[in-house]
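Let me begin by presenting the structure, written as structure tokens, before commenting on it.
The complex appears here without one of its protein chains, the remainder shown in place.
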């Protein structure tokens, strides 16, 4: 599964430009390198158009809300050049400024993918709901009981925004308007480190950057890679009697050593 | 010991807003998650009042001296809403700008806790002394020979500032105007990683956020958690033949797996 996606990734070695928050920027750069890409975190408005023109994928992360002008400049340039743009609407619903920033970005930029947790994606899909901090709030947790509703919401939002929607949670959902992939990998400890979401978005930038004609499958592969790396990292952490930081180390380790053989052995994916 | 403090922490799962420096921001977010809190590093002045209103604890860290306006806005909002505000006066005494920033912050915000190394706290208490870089200078090291003087200084400063004072060092001191706790845990290797101090302050934000009616005990528990995690991490690092980065990983690991049983077994605390 995903053999073509991983082959393209290793051949293209996509340069992924990230305009992202300073909390998890180092993790994002490292996970892009781990999967075989080349990160550039350039975000000065005096150069982003020039640097974006040399990348294969652009990641815009709303985490700390600075660099809005740079996001617009880089996003438009990538739209012009048909380079995939991935948005992570961190904390969407958490403040008026975040909601407004999302609106302006989506008015000016055509995204290939939007990835968020269930609270963030729900807020975009429905215009209602809020978040507290940057984690999905409890009533928005994805469970076996609501995952098909969330998949339907993702398909609807995909149609409305004309882009792939990735919803992260206990079950991950990746959808375009016709197909939703439910991926049952990962482990709850992933929510105990900062940057799980940001790193997923960074991976999407690399996978989509190398596979721009197959965005849905690229997203499913990236999400599966992250989830499987998470569950393998958790097992190794347990054996090592480690905690959350050992887990983070092992998570990126597994991304750096991932193969399609491991994907095939571990993946739990349902297409609907 | 500290059973109530830890119980509240795990039940409240405090959202801790940090306006902090970009050097150690990732470590701070991770240690808040490790102890059971939920970090938000939002610091844009366009939203900090709104996001601060949703948190249980606010951490202001003077490390890189940006975001002064955001600190004032968030701090005042938390004062209004009776949410504990923790200050880390990083590098206090190291430049005129730092001294002035501290003055302005303390004129505008009522702190629940100030945590610093001995050089920083001494500078605040006495208005004299300086630092070189961000580490405590050698003559300010806390030793068995001067710890009771430092405890007296902390008590006096607590009375003057009407807040709990936490002084970090070879012996940690946590004091209100009546009681000082001397905590003899930790290990010298803690000073060989960046962010030991910032992470302690972040932990204080979580512990105080979940225990706002018992700030002194919350501080003592957080400081003990950090110190005990440090000494356990050092032992594991030694067995593993690791160095300073392995130590940092294990330090946060131990915070993520800390229990009151471990605290009771390892704590070395003296109240005076």
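Per-chain residue numbering starts at 1, and chain names A and B are given in the order in which the chains are listed.
Here, contacts are C-beta pairs under 8 Å (C-beta built on N, C-alpha and C of every residue); 3 or more make two chains touch, one makes a residue touch a chain.
The model shown is predicted, which means the values in this text are computed figures rather than measured ones.
Across B:179, B:194, B:231 or B:260, the residue that sits in touch with the chain not pictured is B:194.
The chain omitted from view is touched by exactly one of A:5, A:25 or A:218, namely A:25. Looking at A:101, A:185 or A:249, the residue that reaches the missing chain in the full complex is A:249.
Counting over the whole complex, subunit A has residues 15, 22, 25-26, 29-30, 33-34, 38-44, 46-47, 50-51, 54-55, 248-257 touching the chain that is not drawn. Within the entire complex, the positions of subunit B that touch the omitted partner chain are 21-24, 26-27, 63-66, 91, 94-98, 132-135, 192-195, 242-246, 248-249.
Criterion: only the chains that are shown with their structure count from here on.
Separating the centre of subunit A from that of subunit B, both taken as means of CA atoms, is a distance of 33 Å.
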